[in-house]
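Of the protein chains in this complex, one is absent; all others appear in place.
Going in written order, the chains are labelled A, B and C, and every chain counts its residues from 1.
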Amino acid sequence: MTVGGTDAQAAAPLTGQVPEDQLLVRARAVTKRFGGLVAVNSVDFDIPRGSIVSLIGPNGAGKTTFFNMITGAYAPTSGDISFDGRAIVTTKGSRVRSLKPHQVTALGIGRTFQNIRLFGTMSALDNVLVGQHAHLRCRWWDAVLRTPRNNAEEAASAARAHELLEFVGLGQRPHAWARNLPYGDQRRLEIARALATSPKLLLLDEPTAGMNASETRDLTEFIRRLRSELGLAVLLIEHDMRVVMGISDRVTVLDHGEVLAEGSPAEVRANPRVIEAYLGRGAAGEA
Amino acid sequence: MALLELEDVHTYYGAIHALRGVSLKVEEGEIVTLIGSNGAGKSTTLRTISGLLRPRQGEIRLRGKRIDGHKPHEIVEMGVSQSPEGRRVFARMNIQENLEMGAFARKDRGGLAAEYDRIYDLFPRLRERRLQNAGTLSGGEQQMLAIGRALMAAPRVLLLDEPSMGLAPILVEQIFDIIRTINERGTTVLLVEQNALMALGIARRGYILQTGEVVLSDSAAKLRTDPAVRKAYLGED
Amino acid sequence: MNTLTTPVQVGHTGGLRAWLRQMASAARGWPATYRMALERRRGRTVLLTLLIVLLVAYPVLYQTVLAPVVRILPLPSATVMVFMLIFAIMAIGLNIVIGFAGLLDLGYVAFYALGAYTTAFLTSPHWGGVSVVLFASVPEGSPGIHLPFMLVVILAAGVAATFGVLLGAPTLRLRGDYLAIVTLGFGEIVPIFFKNLVNVTFSFGPIQLVNANLTGGPLGINPIDPPSFFGFKFGVISGFNAVYLGLILIIVAIVIARNLERSRMGRAWMAVREDEIAAEMMGVNTVRTKLLAFGLGAAFAGIAGAYQASYQGATTSDFFQFSTSILVVVMIILGGIGNIWGVIAGAVVVQYVDKTLLPWAGQRLTDIGNVTGNPALGDINPSTFSFLLFGIALVAMMRFRPEGFVPSRQRAAEMHTAPPGQALGSIGLIEKEGLVPQLDPTEPGGEADPGSAEMSVEGPAGETKAEHRVDVTDEEMPR
Partner (left out) sequence: MDEQVLQTVIIGLSNGLIYALVALGYTLVYGILQLINFAHGEVFMLGSMIALTLLMALGVTPGMDIVTTIVLIVVVLLITMTISAILNVSIERVAYRPLRNAPKLAPLISAIGMSFILQNVGLLWKGPTSLGFLDIIPNTNVLTTIFGLDTVVAVSYKQLFVAAVTIPLLIVLSWFVSKTRQGKAMRATAQDPDTAGLMGIDVNRTIAITFVIAGALAGAAGLVQILYNNTTVWSLGFRFGLNAFTSAVLGGIGNLQGAVLGGIVLGLINAFSDRYLAAQWTNAIVFGVLIAVLVFRPSGLLGQQAADRA
């Protein structure tokens, strides 16, 4: 597995410069309109395998909309998105076909949510088991009859769920309800649940929202581990510039639904248009 | 006598003990900030002051007069208004109507016209879009509307819950400039913020909240240099 | 390559033969399992055993020892017990739909009716033009279709499930209360069809109908063959025999429902109930998951309908009113939504009050009236007030104990939840040194085995150890 640059210093390739077979996500001319409003306007966007890519931009710039189109939550108005060589969205003429979110998840894209959306009154373990749902094969009659296949699969998936909880550091209380976990643990559990979907790409929507500086630092380190130990690519939406600039290989800035700038963190931070539309003088200097 | 004072306030969500004896003071004319991680009880404190939650124990006083146990609308009438977390503008009402709702508790209907003008002067973008539905505004504009709406009640104390949340860095600066302006024009501000650096930059004093308790309080200048605060909230090693 | 994010895969596990072997060993393991339960949770196991013995012995007691007092004491008769079981089966099914998957179905009676009419069509002289007799209690060559009960139950379940899926497919994406209304409408339409399809004139290709009586109209269909096995009949005149048939049906229903609850499907239902969007994003096909709940839930009502129609030997559309749908909802709410034992208790209690206690109270009033020379007392009929009582019970219940009398832990927590709009995370507390975080009292303790809620009457399938997800403890975990 090719792992991209390990830190922000590594030269980051721009869209179109990475060989196609190295691309995990390849989005072309993606547009989304809501009524008369153009939320995302003909955006090209790539995620190379094993890289950490950040999407930043002012509020309402279309980041979350774009995110939602990759996961299949919204169908674009037009454009093409492929993942790992498989089509998520295809446009032929005026016909747009988009996979459903659960199909996209099954292809290998896991995600977390901006406002944590765990299954609150299910145990941590069950939350992770739900993440494995798409890859389990037993049908309802297997469950009704308790077939050997069902029992073996249940045991194997539970074992895997325990491993995942260990990995994110939640091995101690697998039976605690998700909603009774401390905030930071809930964030970790959400990541464990996303990892349970067997992703090749992990989408993290403002993962450090609501965390103080030291918690943020821990999480940033953890995201690095996801790449180095699991070989995952990560797409990040984040407002905390320290996080973005610290771990991204590449940063894409959206504004009014269009790509304003793209490049390595250093390039983006120095880009006058980005400073004017998004960062502001103060933040650019401080970050 | 402090303008707003909390003394040993305990608040619960069902069985969960969310505020464990919070005490704090806001003096006339100050900006005071409340800092802490998610779950520390910052929003809970503001919701308790505003009467959305009822403290099970403790007192909340405005100019020495107890306001705890009153309904939210009564507390607004007494002079405490809030711009809630996540903005919460009335999406299917236009800007003008949103501001009108902000002034719902005011007895002096005569002063309203001037109040609108003051708000629109503070936020010229809102004037341009007076008859536009609030749901169609951008995040930054909605935040301005939420603050303007809270100001329409002409409060003695303005409670601001995470005004910078989800905003681009450049907008965050603008919002903080506006908060400073509002304060300079005579409104006392209690500011809850995730962005500790910015908050301590404009506040006179600050309280650090952890697990529903105040663990530290001091002048903003002192907090900015406190090593523990720097490590935990300002992200310095 | 890491294994953490590769899907788990289970190889070939031996198919039917392995399954039979597993069942056989589970059956052999029964005495040991029972002994263990007796050691671990003595009081409960003893109580449950007594309950089962009493249930089995009750008919005999009713006809012998209790015979002198049945007229004085409000003891349930055979018919009342059958209806308790019918409604308990429906409550278990509706609990899958509402309790597990969180879909509010207010027209459940439609599937009950479909099951009953399917049975009526297939085990009665209604279609006099043909004569199909298969392992049935009627003589060879009798007019009409007469299929064996076992087959008809399965067909009734299938028909109800099919209609459940047909109704669910376009409607299950609706918001909760809209779904309630759509199902309510469906529940009203189905009986209207059964009532009105009497003089159907219809022609489509080779199908020619002139004034055809499809459903028996307001009179319904009768007689329907009673269930029979090897010459034993289980109809209304068979007295308590039918209760035993019902007990077998309900054990099957309990096993199915519990096995489903503790499976991949059960978790998916819970996830959809908690947060549909998040569930979809985690790879759960929410449409299929909800359809499955709807279809399986309908199948239970189909079974109940088949049992009811063949027990009573007749069916009419008047039996399937909106109030019946609501009655089942009342049962699962009172008993405790989400908890199979709770909803069964709800069904039993509601039926008991409705069919035994209130009529009994009416008779006693009459007696008192006669004795005291005040016959006006006899005109008061407490049965008329049953829905008044249920109404008061519902309102009071929502206010004081919304989770029901035998609640599931989830529902108890949901019903006593933080104010809406309060984000999940903002009530979670940050752990501090030396401080035990305040926990939700409804949560299972970290150390306690959550499998301990298990009861031991569900039969060998559910009892085999170490196969439930909840039984995989940390020690057994492969590293």
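Note that a residue touches a chain if its C-beta (ideal position, glycine included) is under 8 Å from a C-beta of that chain, and two chains touch if they have at least 3 such contacts.
Everything numeric in this text was worked out from a predicted model, so none of it was measured.
> If the hidden chain were put back, which of B:Gly41, B:Pro55 or B:Gly102 would touch it?
Only one listed residue reaches the unshown chain, and that is B:Gly102.
> Given the contact definition stated above, which residue among B:Ser81, B:Gln143, B:Ser164 or B:Gln194 touches the chain not shown here?
Result: among the candidates, B:Ser81 touches the missing chain.
> Considering the whole complex, which of C:Phe186, C:Trp269, C:Phe300 or C:Phe320 touches the chain not shown?
That would be C:Phe186, which touches the missing chain.
> On chain C, where is the contact patch with the chain that was removed from view?
For chain C, the residues touching the absent chain are 104, 170-171, 174-178, 180-182, 184-186, 188-189, 192-193, 195-196, 322, 326, 329, 333, 384-385, 387-388, 390-395, 397-399, 402, 414-415, 417-421.
> Residues on chain B that touch the omitted chain in the whole complex?
Chain B touches the missing chain through residues 50-52, 71-73, 76-77, 81-82, 84, 88, 90-93, 97, 100-102, 104-106, 135, 149-150, 153.
Rule of thumb we're sticking to: only the chains that are shown with their structure count from here on.
> Which integer distance in Å separates the CA centroid of chain A from that of chain C?
41
> Just the number, please: Cα centre separation of chain B and chain C in whole Å.
For chain B versus chain C, the centre distance works out to 51 Å.
> Please tell me the distance, in whole Å, between the geometric centres of chain A and chain B computed from their C-alpha atoms.
32
> Two-or-more-chain contact residues of chain C, please, as numbers and ranges.
Only 425-431, 440 qualify.
> Tell me, which residues of chain B touch at least two other chains?
Residues 37-39.
> Taking the touch rule as given, give the residues of chain A at its contact with chain B in the complex, in rising order.
57-60, 182-184, 206, 209-217, 239, 241-242, 276-280, 282-283
> Please output the residues of chain A touching chain C within their complex, sorted ascending.
Touching chain C: residues 1, 71, 73, 100-102, 105-106, 111, 113, 115-123, 125-126, 129-138, 140, 142-160, 162-164, 167, 171-177, 179-186, 193-200, 210, 229-232 of chain A.
> Could you please specify the touching residues of chain B with respect to chain A in the complex?
My answer: residues 36-39, 138-140, 165-173, 194, 196, 231-236.
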